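A single structure is presented below for examination.
With one protein chain held back, the other chains of the complex are shown just where they sit.
Chain naming follows the written order as A, B, C, D, E, F and G, and within any one chain the residues start at number 1.
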Amino acid sequence: MQEQIKKLLQAIQQGKVTVEEGMEQLKELPFKDLGFAKVDNHRALRQNHPEVIFCQGKTPQQIKEIVGYLAKNSNNILASRASLEAYEAIKEVCPEAEYHALARMVVVNRKPLQLNKGTILVVSAGTADLPVAEEAAITAEIMGNRVERLYDVGVAGLHRLLAHLDKLRKANVLVVVAGMEGALASVVGGLVSRPVIAVPTSVGYGANFHGLSALLCMLNSCAAGVGVVNIDNGFGAGRLAAIINEDAR
Amino acid sequence: MQEQIKKLLQAIQQGKVTVEEGMEQLKELPFKDLGFAKVDNHRALRQNHPEVIFCQGKTPQQIKEIVGYLAKNSNNILASRASLEAYEAIKEVCPEAEYHALARMVVVNRKPLQLNKGTILVVSAGTADLPVAEEAAITAEIMGNRVERLYDVGVAGLHRLLAHLDKLRKANVLVVVAGMEGALASVVGGLVSRPVIAVPTSVGYGANFHGLSALLCMLNSCAAGVGVVNIDNGFGAGRLAAIINEDAR
Amino acid sequence: MQEQIKKLLQAIQQGKVTVEEGMEQLKELPFKDLGFAKVDNHRALRQNHPEVIFCQGKTPQQIKEIVGYLAKNSNNILASRASLEAYEAIKEVCPEAEYHALARMVVVNRKPLQLNKGTILVVSAGTADLPVAEEAAITAEIMGNRVERLYDVGVAGLHRLLAHLDKLRKANVLVVVAGMEGALASVVGGLVSRPVIAVPTSVGYGANFHGLSALLCMLNSCAAGVGVVNIDNGFGAGRLAAIINEDAR
Amino acid sequence: MQEQIKKLLQAIQQGKVTVEEGMEQLKELPFKDLGFAKVDNHRALRQNHPEVIFCQGKTPQQIKEIVGYLAKNSNNILASRASLEAYEAIKEVCPEAEYHALARMVVVNRKPLQLNKGTILVVSAGTADLPVAEEAAITAEIMGNRVERLYDVGVAGLHRLLAHLDKLRKANVLVVVAGMEGALASVVGGLVSRPVIAVPTSVGYGANFHGLSALLCMLNSCAAGVGVVNIDNGFGAGRLAAIINEDAR
Amino acid sequence: MQEQIKKLLQAIQQGKVTVEEGMEQLKELPFKDLGFAKVDNHRALRQNHPEVIFCQGKTPQQIKEIVGYLAKNSNNILASRASLEAYEAIKEVCPEAEYHALARMVVVNRKPLQLNKGTILVVSAGTADLPVAEEAAITAEIMGNRVERLYDVGVAGLHRLLAHLDKLRKANVLVVVAGMEGALASVVGGLVSRPVIAVPTSVGYGANFHGLSALLCMLNSCAAGVGVVNIDNGFGAGRLAAIINEDAR
Amino acid sequence: MQEQIKKLLQAIQQGKVTVEEGMEQLKELPFKDLGFAKVDNHRALRQNHPEVIFCQGKTPQQIKEIVGYLAKNSNNILASRASLEAYEAIKEVCPEAEYHALARMVVVNRKPLQLNKGTILVVSAGTADLPVAEEAAITAEIMGNRVERLYDVGVAGLHRLLAHLDKLRKANVLVVVAGMEGALASVVGGLVSRPVIAVPTSVGYGANFHGLSALLCMLNSCAAGVGVVNIDNGFGAGRLAAIINEDAR
Amino acid sequence: MQEQIKKLLQAIQQGKVTVEEGMEQLKELPFKDLGFAKVDNHRALRQNHPEVIFCQGKTPQQIKEIVGYLAKNSNNILASRASLEAYEAIKEVCPEAEYHALARMVVVNRKPLQLNKGTILVVSAGTADLPVAEEAAITAEIMGNRVERLYDVGVAGLHRLLAHLDKLRKANVLVVVAGMEGALASVVGGLVSRPVIAVPTSVGYGANFHGLSALLCMLNSCAAGVGVVNIDNGFGAGRLAAIINEDAR
Partner (left out) sequence: MQEQIKKLLQAIQQGKVTVEEGMEQLKELPFKDLGFAKVDNHRALRQNHPEVIFCQGKTPQQIKEIVGYLAKNSNNILASRASLEAYEAIKEVCPEAEYHALARMVVVNRKPLQLNKGTILVVSAGTADLPVAEEAAITAEIMGNRVERLYDVGVAGLHRLLAHLDKLRKANVLVVVAGMEGALASVVGGLVSRPVIAVPTSVGYGANFHGLSALLCMLNSCAAGVGVVNIDNGFGAGRLAAIINEDAR
């Protein structure tokens, strides 16, 4: 595209194309060819980020093909919501892939990123929240972060959480994963002064309404500094935490 | 009624009434006259409980009339959701009435009940929750309970709550009042081993949805021993706490 | 930890550590090590309560491991939402475990608690509500309570309920379990003067919306003295009833 | 229109129009002109029913004009949700109009209908439900029904309701009006064997959600023979009860 | 029970039992035996109504036992939401039972009731609504009603419905069954002057939200004379229609 | 019916039937026979539209029978939400049927319609939206439209969408298919000046609530010219687009 | 901007700026200035469309300023949701503005557009729906369309609607406005073969939930060819109808 504009300007310079014709041609250039190199190159700048595949609803065969394609161009790949079958299909085209069963994630980490300075702490309330917590932790790790875990510290047993006050306070970014009433995000948010990414989970039953109770609780947190992602969206929380943890410009 | 049946049986015994006629007459006795003396007298047994009027949606004139009527038969009266106008109307027929502006309650406590042994502790999260908290506290007081208050101890400043751990642990029944995310009920529930009555309030905005977030949070509490009442229902919580606090049979 | 503090104080006593250094070291001790003996020991005081496992979402193998661990330290164990497979896994590590199929509960009751004085009455509306009702009843029993059952007394056949008025009135705490419209809690609440724990169930279809109708009905009960727990939360209701039924302090 | 068809058939008879042309013309007649005399005349048959105006959202001036128009053709008129201002505007064009302040209804009953045989009983739970209950009662009355009222018999004081069992059982159709938890419909439905029209009201607060709790409760009624109308729709309930109470064909 | 009271009265008459003993014995009779003969006998009066079992959530074995028990005392039995397996279990104890596969109903009609005078018309919108429509129709039939069916007349093809205007107008009670937008109830309600029982079905997808759209549509019907039952509650609609269709008292 | 009216008019012409008798007979003809030829013939005018079967909830056998019947009268048939089994059943009676696996559609296109002038562009956000997008595209095609596809152009990668600005601007009607947040409809609606039919899909999880998020997003679109259909209703969108794309009258 | 580019190209032509410098300057121009002439000019093409202001939430003063600004560049202006005060403020800067009180719209139509060929028919159910219907009608008119109105034809009085079948069938686009149950859209959609834009209104009460019932009803319409806009969005419906009614490209 650059070339195309260059040729046009040269033609104007050389008098082969009039100014009026030139303006007409500029208008006709497709949108992307003008401005959107600009749009796209921010991806290039961040090229070390892994390529991501959301496997839910895709067949192992489809996943295998997508990973096969990506593996040619990317060093690092992250497949979320991946079944064991999906993993086995992936291994055929990408033998170095590793499977994290609890998080249901497949990780290809050929060229690990240099670690960011701060630590990301993933805190979770109950054992049933672990898959989402691990999804967040692994996502943050492959994006170049030191991740610590603080699991099974629900608010009904406050002393378990408070015993780790130092760990909470040392983290640069916190991801708080909780289902049921989701109160952990508010409690943690009140104890720290760094950003808290809250992840409601669908863990619970009855008036939990598939995570709605935790979601609303977190959105209404009286603690400042809490941002919320979608129910069960461990990946999104891990990614947001990673972006925050990057060195500021 | 007992008399009525007795006479009937005597008449049968004396042959003045045949068995068939007797059966017919038994059927004709109104329902209440048979079984429902029994239904009703449990109220008589508990006659020291105050009579209660829910003022919302009633005119001061209507409230005045109702209180005027009750004041003839009851020692103690509790008018909830009462405006200042309602209070002034009540004073005309019941000069000893007192107004609790914050709780929007009018109290007539002519014959204070003997105090129950245990203490009821009313805990609230934010200042905006105070009207509901006071409604609960005053209700419990007029029903013969020692009530302590622990206000402004929301979970975002956990140390304020934990500084009163002894108070929390000494209470026999706890009423926890919180809006927004309502997480306080879970935290308190995890710190004590006595019953917690949770009252969600409509305090908040946005995804609070008029108290829904606090309600769902409290229903999904991971702490055992928490029972929930309707949004903003301080009266109901105070009453339930009072009933629990009565000496067991 | 106790040891750690003891040594510190001895060192101060012996002049090996100055007062200032001692204060510094006290601050550095992890949170739990200072205050939280105190936080934790309320559990110790109540040590006769059974340990509880919520089995839903755990594999039989996981459940077996947890029970195996708990069985070393606890006399009494309660596993809720347990399938037959879970029970069989538990029996391998804990042969005295009993299975209550209807309530889907496994009970290990090695050292039955002394019975509280009052009676807990579990009332249920329809046969489909029985699993939740039994969950509540069994929970209350293992926590040391005399439990009576009054089942299949839905409000559409009021005479069945009223025939047991004496039983209702004699109970110290009542648990009312109902699905569909959940009206039983209000009716029972109007007949008794002791606390009523209402448990909405997800029994029903259509505009029941998985228990929402019963939940809202119970929260809006016009009867005083009703506290509500989560939909289908028989365990929570049983536990709250048991705590209420303990002798007041 | 009748005339139009008549002329066409006469023209065919007289040979001025061929059969084919006649068929063509029949097709061209507007829809109503062919078949819909038939559609409409069922209204004619029922001409004694009052004309009804829903006043909410209309200005007194608009209401006055509509009533003025109707008053020329109808004997009986019913204006629902009418303010006092609306009533005063109506009186200018219809001096015999009466105002029922509680029900917010204006009634013009120039030619009272002959009474149907059965009785309609309107039952209501609390005093705040009275406007809706009266709306139902007055609607049924103007449609030619004997209406009895049984008010303030909420389920939390069951004995008040049961004291009137005979009245409940004698009614041919029952309208049950209740807010908050709406349990009255189920209880009444279980006591009678005639149709129950349930009207949820928006009376309540918090988790009542403007009548949703009562609505869901009534829709999920475990009692057979209950049909539900919209929240606060006293008019609709009265009308449905009246239609049911008409002598069967 | 009648017998029991009779014997008691005879014993009093014969002097075998004193009046005081008689009163004592009367008190001891369970509630129903005193007052609830009256409560209960309305069922006796209507004894031809079939006994009803809601099979959903019961095992074939349980259903078989219940039917076996009922078959000893009742002439007519109706089992709703019955699978083929349930039917086969029922046949073992009740060989004359018939299965209506579409309606998922088992019918035992040993002593058909005399037919009521009016006709009940069951109208349905789409083929997917047929199971619910048939449930309503069969329920009404076994309760002694002449039932006509008008199926597949959804509002998107209005001419199909209007072609049967006479049938609609001749019916004494109408049951209208519709999913998706549920508009059929309003349209039918506007065409007839007899009661319409509207049954929303869960037929549809997306913003149907399992029948919510049809339910809300029917509750908001601008046609007078429409009562609504729960989503998919064909049985309830059939029963309400049957009760309405009985000759008025 | 035409015949019936013809005979009647002939009889009038021949004097065998008087005008009055003729009018009487016209009234007696069933509704459809008078006016509804007219109602129906708009379908006749549009006879090239395919007959449509919604297969969800029907057995392959039922589908086969319906298609077998339709295949005698219609040239073109469209079966939506059809499984492979349904397709194989259809092929037995209609061997020329084709199966579009992704769209879950069976198409019988014996007599392809002449193409409308404008182009319909189907735009979709993610790969998981493809089945709905294809349902829309295939529906529009069989109804005689030139359809272009622009897939996988979600708003998170805006450059992919903007690269096809010309395609977007050339389309006469656009169908925009998106799940999750459904923002694509607003963005596309802001870029074009022709009608946009927005189809929310149920693709997503958590606070997506089965398509509710995309539905609400699309209904609240700040772009003018957007009409919304039901969640996942690709067929409805394709049909509406096709109707819009027909040449205006 | 055009000027800016022109000058740049002229400078290149005249050799005052090199090609390289020219490219650099092109890149520096704000995005819109390069590519978005193209993005924007589709608005230019449609320049006869009125400028639109949504007045709700703006002060009369703010509205006056905006209109004053627009009035300098646009011939036609449409202000929706405008109060009388807003209108009076507008008149000060734009004396030719007209106020449509019912639709709450201010119209400045200095240069009426040439009329499109087809007719847009706005159909509404009840009188309370008129403001929304008029908003749609006036919007369509100012955008150059022949608009007909068919008001007060709710489905409960079907004959009123059917009497205008010809009008319905002659329309090229239909806008159907209905509150309460919103069934009119389905009925109209079944009678015509042209696009139907359905506008749910918030007219109603109770289970209408501020328009939710009508919205869901319309989204679930079983009639093909219905697109839905937001509740009360008469403007959006009018605009979509106008765009559809434009001659196809």
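Operating definition for what follows: a residue touches a chain if its C-beta (ideal position, glycine included) is under 8 Å from a C-beta of that chain, and two chains touch if they have at least 3 such contacts.
All of these numbers come straight from a predicted model, not from anything done at the bench.
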Legend entry - Partner chains on view for the chain not depicted: A, B, C, F, G
Inset, instruction - From the listed residues A:126, A:144, A:195 or A:234, report the one that touches the chain absent from this view. - result: A:195
Inset, instruction - May I ask which residue of F:78, F:94, F:125 or F:142 touches the chain that does not appear here? - result: F:125
Inset, instruction - Provide the residue numbers of subunit C that touch the chain removed from this figure. - result: 2, 5-6, 9-10, 12-13, 15, 18-19, 22-23, 26-27, 31, 34-39
Legend entry - Contacts of subunit F with the absent chain, listed as residue ranges: 125-126, 154-158, 162, 180-183, 186-187, 189-191, 204, 206-209, 212-214, 216-224
Legend entry - Touching residues (missing chain, whole complex) on subunit A: 35, 38-39, 42, 45-46, 52, 116-118, 162, 165, 169-170, 172, 191-195, 197, 215, 219-220, 224-231, 235-236, 239-240, 243-245, 247-249
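Operating definition for what follows: only the chains that are shown with their structure count from here on.
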Inset, instruction - Any chance you could name the chains that touch subunit C and subunit D both? - result: B, E
Inset, instruction - Quick one: report the Å distance separating subunit A from subunit C, using the average Cα coordinate of each chain. - result: 39
Inset, instruction - Can you check how far apart subunit D and subunit E are, centre to centre, with Cα atoms defining each centre and the answer in Å? - result: 25
Inset, instruction - Check each residue of subunit G and list the ones that touch at least two other chains. - result: 38-39, 158, 162, 165, 191, 206-208, 219-220, 224
Inset, instruction - Write out all the pairs of touching chains, ordered by chain label. - result: A-B, A-C, A-F, A-G, B-C, B-D, B-E, C-D, C-E, D-E, D-F, D-G, E-F, E-G, F-G
